[in-house]
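Rest of the complex left out; these chains stay put.
We call the chains A, B, C and D, going by the order they appear; numbering starts again at 1 in every chain.
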Amino acid sequence: MSRAPALARSETPRAAGRTAAHGLLLASPAIFFLSLLMIAPILVVFGLSFTDYSLGAVQVSFIGLRNYLQIASDDRALAAVGHTLGYVAITVPLAVLLGLFLALTIQGRRRLRHGYEVLFFLPATSTFVAMALVWQFLLHGRIGPINDWLVWIGLGRIDFLTDPATALPTLAVIGAWQMVGQTTILFLAGLSSVPPDIYDAASLDGMDAGWDRFLRITFPMLGPTTLFVVVTTTITAFQAFDAVAALTQGGPAGSTETLLYKIYLEAYQYTDMGYAASLSILFLAFIAALSLFQIFIAEKKVHYS
Amino acid sequence: MGTSSLGLKIRGLGKHFGETAVLRGLDLDVVPGEFLCLLGPSGCGKSTLLRILAGFEAPSEGTVETEDGASLTGLAPSRRDIAMVFQNFALYPHMTVHDNIAAPLVMRRLSWAQRQPALGALLPGGRAIRGEISAAVERVATQLRISHLLGRKPGQLSGGQKQRVAIGRALIREPRLFLMDEPLSSLDAALRAEMRGEIVELQRRLGITTLYVTHDQTEAMTMADRIVLMMDGRALQIGTPAEIFHDPRHVSVATFLGSPSINIVPGAISDAGIVCLGHTLPIATILPAGRAVQIGIRPEDVDVAAADGGSAARLPWLARIERLEPIGHETLIHMRLDAAARIVARLSGPRLAGFAVPADGRVRVGFEATAIKLFDEQGARLHPAAAGLDAALPPRRAEAAR
Amino acid sequence: EPITLDVQYAWPSHKRFHDPLAEAFMKAHPDIRIHYLAPAASYTDGQQRVLRGAVTGNLPDVWYSGYSYLNELVRTLEPRGEIVPVSDFLAKESPEWVKENYSGQTLQLGQVQGRQWALPFTASTPIVYYNKDLLDSVGASTDALRSWDGIIATAKKITDGGKADGMSYAANEWGDDWLWQALILNAGGRMMNADNTKVTFGDDSGKTAVTLLRRFVSETAMPFLDEDQAIQQFASGKLGIFIGSTAEVRVMGQTIGGKFHFGTAPYPQPANAEGGLPTGGSAAVILTKDAAKRRAAWEFLKFVTGPEGQKIVVLGSGYMPTNLRTAEPDYLGSFYKDNPDWTTSLKQWPIAKPWFGYPGGSGPRIWDEQKVELSKIMRGQVTPEAGLATLVDLTSRLALSGN
Amino acid sequence: MTAPFALRNALRSAGANAVLIAMAAVMLLPFAWMLLIVMRSPSEIFSDPFGLPEGFGIVADNFRNAFVTVPMARFLVNGAVVASVLLALQLAVSVPAAYALAKFEFSGRKLLFAAVVAALCVPIQVPMLPIYIALAYAGALDSYFALIFPFIFSPFAIFMLRQQFKAFPDEIIQAARLDGFSEIEILLKLIVPSARPVIAAFAVFSITAHWNDLYWPLIVVSSQDMATPPLGMLYFRDSGLGTDYGALMAGAIVTVTPVMVIFLVAQRQFIKGLTMTGLK
């Protein structure tokens, strides 16, 4: 950045004006890319959703709300919404509760704490497509070791990825497997910001450990962290794609076709961009509504110190 | 109130964190019902002692017993019947003032099932006990003048109000021992002065043994029945405020109390008395001649006069004024005696009025022999008897007004 | 200076024979360089890439199109002038040469509306893989595999034996409708009528197909596996019978590595003489506009579909050769004699029919919906009859609305 | 009395460690499996996955195959280029913006911050749709540019950094202004060094996300030369036909390892950074 303009501007009467200009200047690249890569595309998607644009088509026509009406009668789209919600409904509680449990258990460890943090975070760093191969093998309905173990302990085989009843929950559990590390570390960060004095005071008051301490002190104090963790895991869960693409391609029997995978198919496999755009808008509306809802509900109950 | 107050016998208490020894063989007897201040510089182990008493830390060595000989060591904090007020209050930020104060009773009086969120309300007895608890909260709140705040959360309270809630939470279950760790340090000066009075009054009324940590000497002096002066993990001196101030047993104690600090000048015993900076104080001692001593003299006991005005006999030393610090009703005069020694005098009232600063800054200083406190080279107090010196003891203060 | 051809193929694992092909070709034609683009994950994916490439001006020079997509590919690219009919080049070759190398049936696989747009490169039909050891253990003979009833009975025995699953016919979890079409075609049906105005598999052929699919599950407790999983399970010795592409013979042998004896048998013969099988595999098309590149591409096509090229392809996979001369002793004649498992597919050439592709680019979408319905039929969630009716309905809706 | 107190604590701690180790074993099972399989020859894999490996020759073979059958090295280079260039650009855009949001008053600041927070919730796949079309028409698909450019704006980076910068004392900034630092020098010499753990935390997130991303490369990459590691894995595996599982696992290990190593190197800073932004 050259110094000349700053000097020139320093002759202006208002010192505050100068720093305001600096602020805008510093933010300008971000504003530019925000507009170019976020706002403009979303507007275009919105516009496209009212057309029958198909990639490469010479002609595009405005078809009003037809794409949106089509969603209402598209069983696969509606099923995809259901699958997405189902996935979220399993992944989020699992990742959050397990993360909370692990964080609480790890918290007291002095020497091993760091090791655990690293171990539990490893799945989050792994490349899903690569790990999908492993999962596919591990979960194989007939020759997978997990099924061997299930049989060995006297339970029946489960066709994890090929039975429409279990495929989505299986993907959701795998999704939670990847997210638990992150929720654990976030909860640990939240726990470390609880002043230790509060725990001392609580132990004098009779909450030495265990359930009372968790229910009355720890959990309420973790309110803001929990809110953050729930919102971010929900958003992440909504966007699950890799697991579907790498493990089931929407099958078996369409049981794992999520909204995002459906958008991918419509846009890039069937090249029906207009319809994909309308589904995208629906998707966006879903996430926005859900995030706002969670924040709204939680803001009322969450304690901020 | 119902419970009997606790006395403590602390013997040889030690605590290390790894290499560093924080407490080193501390002995202390706490009399039931007394208000005991732990005073000492930062890091001397005051908080550590309280935390051991509360049961948050286990001692590395030594024992803590009640006056009837029951050991406290190994007892969980919740079973010690001790209440503590923390420096930063440690209120539960997500609970209302009411719930904060009620917490200790909820945990004690309600059964595990009764205190669970939704279910608990349905169980027999729970409702009645909750009613009793609320009544107790009301009572304590009234006593502390915070009844109107019961619905608020700590975030909505001022420092002084938080302080009272913290005390309320400690009070409600009528503990046998109060621990307070610098409870006033985060308040501003005016509020601190006010709360000082309130805490003392409350303690006198309830008669619960109280250990009060501070490093503010004014607090210790004005509040305590007895002061424990701690340094380096040991109790250096234990006594009433007046004893500690007027009869320090060590130079560190003398230096710690009083602001500005007591002046310490080097001296040596001679046959004629005590030689101090070229002048001999005509004081007879039984100490061997030649022995080096430290002479302590408080700023308010130092006399000053213009060099040409004062009598050389009463004010034997010549000094040069380096700086005057007028602080309202009194003035501190910083003077240099020689290359190595400085001395400070505090003048106020008539002494101040009678003193005019000479143009050249040259003055004479001196002090009454009765006003000095004598320490040996290691800092131990040389007692009047031992030193053959009859130092004036301060006039006894009446405790009547308390 | 050498001409470089951008060539794209599907199925990344086929790198195994594409690389040696290019090497051999470049040795013979030092003036032409072959540069492979990233392999498409499947014929479907490749088709989408090529169509997108047409929009954005990023076409490969040569592309091996899946047979079922050839129709749609020509229909889209011809108006843009972005595809050359290979008939132009064939015409310049001597008729004897053509006759010597390509059979009429083979050439027909590369024709769209009577015109030769593509040169068939690979060809496959579904065949039956069996685990000889498992068959022996339940006392079943390979003769039983000639009919569906025999296969079902054998599979049931193996399943009941408890050590392995009987069979896998993973029609509903296949990446495309190949195995499903095989059942229809084999029963003498066809997917749509000749001018693509009506869906026609709702007849007896369809009924036979869905009934069989349901029987596999209800009678042999067939597991629901996708292609990958079925192969894994077969290779691990825990599956008696697997029906899949001839293209897998090579890999199967490698993966099994002699742990048990496996063999191949023909797809159960049709009861009805009109029965056929959809031909899998791909045909090469030339997509470049540059005249010099076109000539070079033709040389490349001639080579890869020639006896030398086909030898490399067949040995690297198990595909049926598309060149007549490949059977000469110089090339594969003696190999086939020594490896009878590899000849099963050759025997099916007479019934190899074109793999039907739906009009209007709706193929992938139709299959995505069909397979859901097939699953329901197989799992018994709907009766085969009702399921078939639904299949015909949804196929009609999607296949006919596009036009 | 000391004994039961201490004993209870010791028991509790041992119990917790047992639970954690069991959980960790479950979580890490896939990694263990990966290591187990890479020590197998193709014919061993399905029949006897738990047997003793035939020897390290197999391991070497599997790794060699991973690099020979597909241009694994090329994928790794692509992944490294994309992840590192992208990280640098994201920081170049986000650091000044976060500083402006944290420490400057300018018109539109609140709006910008609201937009950043809203953008956090926008699934990236939505704006990607028109960006793909635009890149296609510009003929810029299948390039590093296409892989990097759409992600330059990172609301997450801006948000995290802003939280951190806000905690930087105003007085130090003012002292620096008095001392003659320019705004850029204040940013680079004072504020960025203080935010190192947060930058490390973001780096781990960004590298993990983009090294591992499948969605976007799957759409924009058409030539093998441009493929990133996960896409490479996809080419590698295709249908069961070409599956040489040992080599595939070798490829998986090679793909997964770099990010893990980066995480292990940066983990202390990473965890500190997460704790610092504190989620408050």
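The rule is simple: a contact is a pair of C-beta atoms (placed from the backbone, for glycine too) under 8 Å apart; a residue touches a chain by one contact, two chains touch by 3 or more.
All values derive from a computational prediction rather than experimental measurement.
Summed over the whole structure, each shown chain label occurs as follows: A x1, B x2, C x1, D x1.
Keep this in mind: only the chains that are shown with their structure count from here on.
Put simply, the C-alpha centre of subunit B and that of subunit C have 92 angstrom between them. Centroids built from CA atoms put subunit C at 39 Å from subunit A.
The geometric centre of subunit A is 15 Å away from that of subunit D, both derived from CA atoms.
Shown for subunit A are the residues in touch with two or more other chains, namely 55, 137, 143, 268, 305.
For subunit B, the set of residues that touch two or more other chains comprises 76. Listing the residues of subunit A that touch subunit B in their complex gives 195, 197-198, 200-208, 212, 215-217, 220-221, 223, 303, 305.
Every residue of subunit D that touches subunit A in the complex is listed here, in rising order: 12-13, 16-17, 19-20, 23-24, 27-31, 33-34, 37, 46, 49-50, 92-94, 96-97, 99-101, 103-109, 112, 115-116, 118-133, 136, 149-153, 155, 158, 182-184, 187, 204, 208, 211-212, 214-215, 218-219, 229-231, 233-234, 237, 245, 248-249, 251-253, 255-256, 259-260, 262-264, 267-268, 271, 274-275, 278-280.
Across the complex, subunit B meets subunit A through its residues 51, 54-56, 76-78, 80, 82-84, 86-88, 90-95, 103-104, 107-108, 112, 115-117, 153, 155, 169.
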